Structure formats: structure tokens, C-alpha cells
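The complex appears here minus one protein chain, its other protein chains still in place.
So, chain A:
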Amino acid sequence: MATSNGSSTGTKITALVVDDDRVINAIHCKLLNKLGIENHVAANGKEAVDLHCSGKKFDLILMDRDMPIMNGIEATRELRAMGVRSIIVGVSTRSIKQEIQEFMDSGLDDYQEKPLTSSKVISILRKIDFVD
């Protein structure tokens, strides 16, 4: 696996992990970290939105679906309404087609079942051309 300072400008890819489960956050952050991605964490949809309101931007957002205060569907809608163009990948354990579609419809670019693995993350990065 090539070390991924893959982007031609040499700047690090940034990612935001949005999940209320800190076990998942620890794992997903470590995964991204190993791939050379700089990451931040938000514990729910509202925190993710607030981060963007304060001017922060991320290349990639990993959005959990079920969270307190503001869930992933609401947060994704909100971010898209704010004009956020980042790649947003929905991450959840839900496997019912309808529920996945509902999540996708809120503005996701992709959906993955959690927990993520290195190969899932790499396939996401390939889709957005960040890795060869």
C-alpha cells in the first residue's frame, strides 16, 4: 500500500468523523490516521454543523445516522443547504434498503456499513480520486 501523501499539492486530506459512539470514533480515526488523513471528531450532527458554521472545512465527512440532538439525516441536509460540497459518506448499521435510501436522499455521496475497515475507506478514497 503506497503511503498516501497522494494529493498532488502535498497537503493532507482532512476528514470529520461524526458519531456519538466514542469506540467507533477511536477506531475510525485510527483507520484514517493510518492512511495519512488528518481527522477531527464530532459527537453528533449539531456539532458537525457548528464546526462548519465556524468556518471549518473538510475533504471527507463520515456521518453516522443515529445520533442524539441532531441525527445524520438532518445534519447532512443542513450541511448541503449551507452549501457544503465535501464528500459525505453515510456510515451506519442499518441494512434495510428503504432506510439506506432515505439517508442517501439527504445528500450523501456514498454509504458504507459500519464498522469501517481499511479496504472500505480505501474504496471511498479511490472513488474521490485521492488515492491511486
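Operating definition for what follows: contacts are C-beta pairs under 8 Å (C-beta built on N, C-alpha and C of every residue); 3 or more make two chains touch, one makes a residue touch a chain; residues count from 1.
Simple rule for what comes next: contacts and distances are computed from a predicted model.
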Checklist entry - One chain is missing here; what is its name in UniProt, given the choices "Checkpoint protein", "Sorting nexin-4 isoform X1", "Histidine-containing phosphotransfer protein" or "Protein phosphatase"? => result "Histidine-containing phosphotransfer protein"
Checklist outcome for this item: Which of A:T11, A:T93 or A:S123 touches the missing chain? It is A:T93
Checklist entry - Of the listed residues A:K30, A:K57 or A:K127, which contacts the missing chain in the full complex? => result A:K30
Next on the checklist: In the complete complex, the non-displayed chain touches which residues of chain A?
Outcome noted: 20-24, 26-27, 30-31, 34, 66, 68, 93, 114-115, 117-118
